[in-house]
Every structure is written in C-alpha cells, then in structure tokens.
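To start, I am sharing the structure in question, which I have written as structure tokens.
Complex shown without one protein chain; remaining protein chains in place.
In order of appearance the chains are A and B, and numbering begins at 1 in each one.
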Amino acid sequence: MATTVATAGDHVAGAEHHELGFIRTYIFSTDHKMIAKQFLVASLVFLLLGGLLAGVVRWQLGFPGQPIPLIGSLFSDTTAPGGIILPEFYNSLVTMHATFMIFFAIMPLMLGVWGNYLIPLQIGAPDMAFPRLNTFSFWISIPAGLIMLAGFFVEGGHAGAGWTSYAPLSADPAFSGVYMGQILWLVSLTIVGFSSLSGAVNYITTVINMRAPGMTWFRIPLPTWALFVTSWLVLLAIPILTGGLIMLLLDQTIGTGFFAPATDGEPLLWQHIFWYFGHPEVYILILPGMGLASEVLANRSRKPVFGYHSMVVAIISIAFLGWVVWGHHMFQSGMNPLLGTSFMISTIIIAVPSAIKVFNWLGTLWRGNIHLDVPMLHALAFVSMFIIGGLSGIFMASAPVDIPIHDTYFIVAHIHYVLFGGSLFSIFAGITYWFPKMFGRMFGSKLGKVHFWITFVSYNLVFFPMHTMGLKGHIRRIYDPNQYTFLESMQPLNTLITVAAFVLISAQFIFAFNFFWSMFRGNKAVSNPWNSNTLEWALAPTPPPHGNFVGTPRVYRGPYEYSSPESIDDFLPQHLPPDRVQRPPVPRDPGFLPTGD
Amino acid sequence: MSSHTPALQGNLMVHDSTYEPGIQIYNMKLGMWLFLLSEVMFFTSLLGTYVILRFAHPDHFADPGAVLNVPLTAFNTFFLICSSVTMVKAFAAIQKGDQKGLKLWLLATILIGACFVGIQAIEYGALVHEGFVPMAAKYHALGRTGVEGGPIVGGPLYGSTFYIMTGFHGLHVSIGVICLTFVLIRAMQGHYTLSDHRGVELIGLYWHFVDLVWIILFTIVYLI
Partner (left out) sequence: MQNWSWLLDESASTVGPHIDRLYYVILVVTGIVFFATEITLLWFIFRYRHREGRKAAYIQGSTKAEIVWTTIPAIIVLSIALASRGLWAEIKDPALVPANAMTVMLTAKQFEWNLTYPGPDDELGTGDDFTVRNRLDVPIDRPTRLEMYSEDVIHSFYIPDFRLKQDVVPGMELMMWFQPTRTGEFPIGCAELCGIGHTRMRGTLTVHTASEYQTWMNEHIQAQP
C-alpha cells in the first residue's frame, strides 16, 4: 500500500523523530489514517467480489441455463458444470453477494474507512483513543474475510440460505444440503463482529473525549456526527447478532434446539433476533453516507448545511426509531398480526426524519453556488436515488400492501436503491472528495465523470425495472423464473437488466483504474483544494503526518460557515481565530448589501 | 494510549484525561463502559431467548430444583459476590498506595473466581451424568431425584438455553480470571501506583459486571 507522497518520513516540526520500520508503518500500523487506507483497499476488493457474484447471479437470470461465457470452465462440477449454474450454487451466490457486500464492503467502507480516517482529523485529535485496538480491528477482519471465502471451496458448497439465513433451512443440512459452508459463514460473521465492535468502542470514546478545545458538540461536522451515532448502533446491535449466530451455530454443530421445530424450537425466534439486529444494521449502512453527502453538498454549494441542528436531530431520531421497527421485515412471517399494526406505525414514522434530511439537502442547494465536480455528482446522485429508495419503502411499510410485494423484486429494488443508490454513491462521493487529503493527489476528474455517468445510467437501468417486476409478482431468490408461466414475459426484461448489470460492473473497473492511477500520477493536490472549513482540510497538512496537527487545534466556529458575510472568502475555517479572519471591505453605501442571487 | 504518546508531537496533549472538552472519565474507562454495554446486549440476546422459549414452551422447563443443584449454586453465587468484595478491597488498597494489599486481594479474587468456575464445571458434570445435556436429540434429564429409566424432566429447550447462558457466563468469568492474573503479575512488577492504577480499576469494572450478570442469571434460571 505505497503512497508516493512521503508520509513515513514526514514528521511534524518539533516532534521527536520516531523511525518506524516498514512493518509498523504499512502492515501493523496504529495510525488511524493508514488503517483507514488498509480498510479501503480490502473493502474495495470485497466490493468488486460482491459485484462479480452479482454478475454471475444476473447471468443465470438473463440467460437461464446458458453456460457462463469465457470463464465458465473455471467453475467446478459442484457449482456450474460446463459453466451452467446449478440451483444450489445460485442460492449460494445470492447469499454471498449480499453477505460480502454488507459485511465486508459497505460496513468496512463506512466505518473502517470513514470512521477511521475522518473522526480524529475532523475533531482535531492526533489519533484514535485506542490505536492498537484499531490495528486489531482491521487485522481481525482479514481472517474473517478469508474464512468467508473458504466457504466456496468446501464440500456441500457455501451457505445458501440467504444473507438472512432463516432457520430451520440454515440450521439443518438435511434441508439445505450445506454443512461446512454454513458453519464457516457463521464463524466468519462472528469474528468480523469483533472488528466492528472494537471500531465502535474506539470511535465513541474518541469523539466524546478527544475533541480539540472549542470543538463543541454542535461544531462537529456531519460526517463525524453520523459516524458517532452509527457507532452506537454498532455497539448495541452487533452483539445481538453474535448471540443469534452462536445459537444457530450450536444448532448446526452440536444439535441444540433453539430454532429446530422438531424439538419445539422456534424458527420465528431466529427472525426476531436477526431483525432486531438487522434493522439497526441497515441504518448503520446508510447514516454515515448521509453525513458524507451533507459535507460534500455544503462544500460544493459553498453554503452552510441547511438546518444543521435538525440534521443532527434527524440522525439521532433515525437511530432511536430504528430499534422499534424490526417487525416490518416479518409482517408475513406468521407473527401475531397485532404486532404487525404497531410495527407498521413505528415504521411509517421513521420515514419522517429521512424526509427531513432530504428537504434539508435540497435547502442546502437552494441559492447555492454549485460546483459540479466528481464528488458533487456522486452526492447529488445519492440524494436523488435515496429519494426513490426511501419512497419505495412507504409501500412496504403499509402492511397490507406489503402482502403482495414481500419477497418480490420490489424489495430487491428498494434494497438496492438505498444501498447502492444511497450508500455506495455516498461512498464514491467520499472517496473522490477526500482522495487528495489521503493521497496528496487529485482524483482524476475526466475519468471520474465518465465512471459516474456510466454507473448512474446503467445502475438505474438495472434496478428501476425491478419495482414493477415485483409488483407483477416476480419472486426473489428464484433460480429460474421461467418455471412460472406468468413470469415468462419478463425474461426480456431480465435479460436487459443483466446486460445493464454487466455494463455497471465493468464501469467499476474504470473507477479502480482511476483510483490507482491518480494515486501515483494524479495532479499534486494543494492543501485545501475544496476550500473547506473543516480541520482535516483547513488545518492538517496534505497528507496529514503522524499526529495530524502541529500543536493543539483550537476551534472557534461551526463547520459550515461558507459564503459568510464575515469573511472575504467564501469559506471560513473552523480553526481561524476571529482576529485573523479577513473581512470583506466595508461597502460605501451602508444600505447596499451584496446578495448571493 | 499512554504508551503511544511520547512519539507524538510533544506539545499536544499527553494524557487523555486532561483533554477538554470531554467527560471526566479517562479513555480506557469510557471504553470499558462501552464494551460492557455491548456485553449487556449480548447477554440480553441469550437471556431473552430463554425467557421467550420458556413462556412459549413451559413444558420444556421444570422447577429449578428438580434438575439443578440450587443450594450448591447459591453458595457459588455467594462466593462470586465475595470475589467482588475482594476486588473492591484490592482497588481500595491501591488507591491508598498499599501494594501488598493490592496483591493479596487480587490473589483472593483470582482464587475465588477460579473456584467458581471449578464448582460450575463440577455441576455441569453432574448434570450431564443425569442426562441434562444441550443436544436436543440426546436430552434425557432424569432430574436430581430421578432414577435410571425414569420419566424425563423438562425438555430439550431447557438444556439448550441453560448451557448457552451459563456457559458463556462461565467463559466470561474464566477470561476475567486470566486478565486478573495478568493484572496481578503487573502488580507484582510494581506497575500500579497510588496515582496511576487504571488497570486495576478497569478489571474491577469488568469483574463487577460479570458478577452482576451472574446474579441476574442465577435469579432467572435457578430461582424462578
């Protein structure tokens, strides 16, 4: 993981000279910035893997029963003999696509990358509260990822009960045909849970205790706020999953009876435990992205975030409400219908803080001075796609309307509009925005725009049609929709989606290429290319050295003082003492006030 | 954190406890509280499962005394509570700078903790012998007063839930004993002083938590 701009040798003036070897600098680093980059590389690899798995899924749906072209012969006889995907392999693909994306791509991207990189820098701290715990957090996730990969190569194949792993299908090899794969899945997730948990402990402690003087709670930039709140969700939700995973593991291995109906175990108990974790989990996947988007939107509009306090309250409300809506995943499960009504009401209420955020994002753009750079394109895409994902949720929130659309492609559409349209675009916004700070070079803009547009268009072609397919009854997780006569007419649409998906996946290679090319050959970045107010841009050098800042930063104002009348510039850094702010010239006619419009 | 700071820019904060803003709880202690909060959620998932399954299938469960050795475990509970007292005494000792007291009381805590695990292991052995096992298919608990070939007391859910709750608690106690041993070794190396004995406070917090979980577990599983 070489960075061309010297970091190891770069020390803050006046600091003790402290030579760390290659291993302590690049492998077992305790520096939050290096760990963030390690998470970045690892999660982008898993993101790509998750995408390729989706590509194979889409191949089967687009060209059912056809041998996979080019690489078909690479598959074993137990997965795709002659390149033709088997139903059991299809179930594993669907399961693993989601598993890798959620646990090994999006979560580490949001938390491992952004939590690690941004939190200390944005609050003015030299590093995390527990640097060595941070190293552990990254390195424990690697064996977890390898264990998850290993599942593809064991007898019986990989887990194929969906990422939701409903019992008793997942608990008994007699039902699924899978034994070792499911065990590896459970073990891997248990281990990666410790990675997330250590991160959460680190981030919460750091934000509470290590803010620079003057960095009050309501001067913290929104990415850090979102990551802070998200860390609480991780802290409290992951252990619930861990408990459930262990119970399922024991059911599978030594034969306990938690979820086994044969001995009065309760399959619905698994669902309750899983979704009690699972719903906070989806907010874990989106909240940090909302913070990232807010930051980019404000900065590239040269305008304060509209309603910063409301945005914070909305983030906290979503986090709180997220605990009492889990039953909406279980409306059709056989759960007591009365519970359905209460979950319907709590679920519909959670739409409100999300709506508030959308309106505030629009308010941020209103009367702004909008620069359509690559990060801004992604942030804008985030807003527009999240609107769709959020609105589609309202259909499902109404329990009766959920009856026909549950477990159909309508749900798949919703999931991908919030996770790809939402989370992933915000992650792209973050990567392209903070790239110069991380690597000292600008992220290639031309290729960046090419990647954005191809991604945006093909992505919508893939997922938008899924709404109506679901409405017409296209069930999810089915290997061969043509088994159903009434779905045969959707085959052309499935094929179109597959082709668009291949374009979408291919476009990501443009991103990967641009990412590495820019790292070594991109234009050298100035210290604060976006003229941002926040400490990581305005105060810390680019890239920041070990320890981040020279001396202790002191904060005088909030992070979104863009286009302030107090300053001649259209930005006003948080750390600038009032007497060093360059004021605009006094107007000759006191009645004249320059307006932005 | 403290071992890390000398390498950092000297004019930055040295000790996290002097950082402001922040709450007046030093980083490691805050971190420990957060970790314990996550542990609460973990045990909640296990205990919650027990409660739900018990309400759903009361026939699987029995009067605690029918299967479990309540008197022995009651004594064990008292024993564990004593170890919390010795832990408090250890902490109080180092707060006064009493190195000898610290080591003695730490040792007492370790020994009691180890005995707790030992007694529980013995109870497990007896229970398994009586047919009270976690495997659903092999469950054939005869109860404390049952005879060979006699009727089965309770059902498989009893075994599954009992062992997962008490087993994970026992695991946490064992890890606690190991950590306490580390702390004792460091105490013997003179690592803790009147002014800095954070490690003792941290393991103390963990130990009291483990004790508290047991009191709740004991009440729910052995008394009700």
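Heads up, the rule we're going with is that contacts are C-beta pairs under 8 Å (C-beta built on N, C-alpha and C of every residue); 3 or more make two chains touch, one makes a residue touch a chain.
Note that the structure is a prediction, hence the values are computed from the model and not measured.
Engineer: If I'm reading the header right, one chain is hidden. Which shown chains does it touch across the whole complex?
Structural biologist: Touch partners of the hidden chain, whole complex considered, are A.
Engineer: Using the document's definition of touch, tell me which of A:L111, A:I246, A:I388 or A:M442 contacts the absent chain.
Structural biologist: Of the candidates A:L111, A:I246, A:I388 or A:M442, A:I388 is in touch with the missing chain.
Engineer: Given that one chain is not shown, which residue among A:G255, A:G368, A:G440 or A:G522 touches it?
Structural biologist: Per the contact definition at the top, the residue touching the missing chain is A:G368.
Engineer: May I ask which residue of A:P87, A:G551 or A:P578 touches the chain that does not appear here?
Structural biologist: A:P87
Engineer: For the chain not shown, which residue from A:A144, A:M344 or A:V555 touches it across the whole complex?
Structural biologist: Residue touching the absent chain, from the options given: A:M344.
Engineer: Consider the whole complex, including the chain that is not shown, and state which of A:L52, A:L133, A:I254 or A:L268 touches that chain.
Structural biologist: Selected residue, touching the omitted chain: A:L268.
Engineer: Under the stated touch rule, tell me which residues of chain A contact the chain that is not displayed.
Structural biologist: Given the touch definition above, chain A has residues 87-88, 91, 160-162, 166, 168-169, 175-177, 261, 264-268, 301-304, 306-310, 332-334, 337, 340-341, 344-345, 348-349, 351-352, 355-356, 358-360, 362-363, 365-372, 380, 383-384, 387-388, 391-392, 394-395, 397-401, 403-404, 406-408, 465, 467-469, 471-473, 475-481, 483-486, 489-490, 493, 560, 562-565, 570, 594-597 touching the missing chain.
Keep this in mind: only the chains that are shown with their structure count from here on.
Engineer: Express in whole angstrom the distance between the two chain centres, defined as the mean CA positions of chain A and chain B.
Structural biologist: The computed centroid separation for chain A versus chain B comes out at 35 Å.
Engineer: Would you tell me which residues of chain A are touching chain B in their complex?
Structural biologist: The touching residues are 12, 14-16, 18, 30, 126-127, 129-133, 197, 200-202, 204-205, 208-211, 213, 215-216, 235-240, 242-244, 246-247, 250, 254-258, 260, 262-266, 269, 272-273, 546-547, 549-552.
Engineer: Residue numbers of chain B touching chain A in their complex, please.
Structural biologist: For this pair, the touching residues of chain B are 1, 4, 6-13, 16, 19-23, 25-28, 30-31, 34-35, 37-39, 41-46, 48-49, 52-53, 56-57, 60, 134-139, 155-157, 159-161, 163-164, 168.
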